[in-house]
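Every protein chain but one is kept in place in this view of the complex.
After this line comes chain A, so read on.
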Amino acid sequence: MTPGFRHLRLALSLGLGALCLLSLSVGAYEVPAAGLLSDPMGLLVLSVSRLPRTLAAVLSGAALAVAGVVMQQIARNRFVEPSTTGTPESAALGLLAVTLLAPGAPVWVKMAVAAVSALLGTALFVALIRRLPPREVFLVPLAGLILSGVIGAVVTWIAWEADLMQLVGTWLMSGEFSGVIAGRYELLWIAAAAAALAWVAADRFAILGLGPEAATGLGLNPDAVMRLGLVVVSVVTAMVVVSVGMIPFVGLVVPNIVARLMGDNLRRTLAPTALGGGALVLGSDLVGRLVVYPFEIPAGTILGVTGAAIFLWLLWSKPRHVA
């Protein structure tokens, strides 16, 4: 590893650490840094509210950024992420179905249904883009957006008929952490575990990015790697959708910046990607908590604006090659 990358990872770790400390200390109740152990109220605020909220932001950001890279390797296209391939809409469709058909189902059943329907929706996207001409780079994200739109419209229509619009709104539009307390965010550890699975299979995903021909030549089964990737993307997205609502652009912006600096050797880039995703979402949550204090703007809204701006800039400053 060259010194530049070590510096980048160190800077990201320090930045994320600083954001965590800040996140733990910002709020209506002043938690004293010194003498914390003798302040039961402070301990309670920390353990029930601020620590879960901080963890939720970091875990969802890290997992979404990793899911973004995995999606990009599967699609062999830089301009996709779970939220532009119909994945959260599919998860919401599954959740809606359980809510309507089996309202008494235990939470784990709902999660499983959400993850499976996210998987089916994303697999549909992959099947669709396989039929597109490979050279048309922008057709792939376009196909994803159209698929998201169609599934999203079905979800909206069902929710409207069933008077569940508000519920669906919390899944697909909010991306906010103000309601996170202990006991309400732990599913995000499953998202983090799915992202960790991507780390274990990092070389396989990187080889998949070389194209199906090269992957087969190296003895991998590209379809099997792709299915593993679909599981990672779907589980991460479904857990985030259920716990805090979908957060846009993290999976697009962070992997693109990391790839520009470090390339696509996932074994090396996944850790900085996860750190960057965690820092970006936690930072957005903090900004949302501070700008109109004591009121809050959802992190998802902040990212909707800043993420779009960063992404446009990335498209604009796309390095051009001689070839």
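In this section, a residue touches a chain if its C-beta (ideal position, glycine included) is under 8 Å from a C-beta of that chain, and two chains touch if they have at least 3 such contacts; residues count from 1.
FYI, contacts and distances are computed from a predicted model.
Student: Given that one chain of this complex has been left out, which of "NADPH-dependent glutamate synthase", "ABC transporter ATP-binding protein", "Peptide/nickel transport system permease protein" or "Sulfite reductase" is its protein name according to UniProt?
Tutor: "ABC transporter ATP-binding protein"
Student: Using the touch definition up top, pick the residue from A:L95, A:A206 or A:L303 that touches the left-out chain.
Tutor: Result: among the candidates, A:A206 touches the missing chain.
Student: Who touches the missing chain here, A:N77, A:S117 or A:T273?
Tutor: Only one listed residue reaches the unshown chain, and that is A:N77.
Student: In the whole complex, not just what's shown, which of A:S25, A:S47 or A:T216 touches the removed chain?
Tutor: Only one listed residue reaches the unshown chain, and that is A:T216.
Student: Can you name the residues of chain A that touch the chain not displayed here?
Tutor: Spelled out for chain A, the touching residues are 2, 73, 76-77, 202-203, 206-207, 209-211, 213-214, 216-221, 259-260, 263-265, 267, 321-323.
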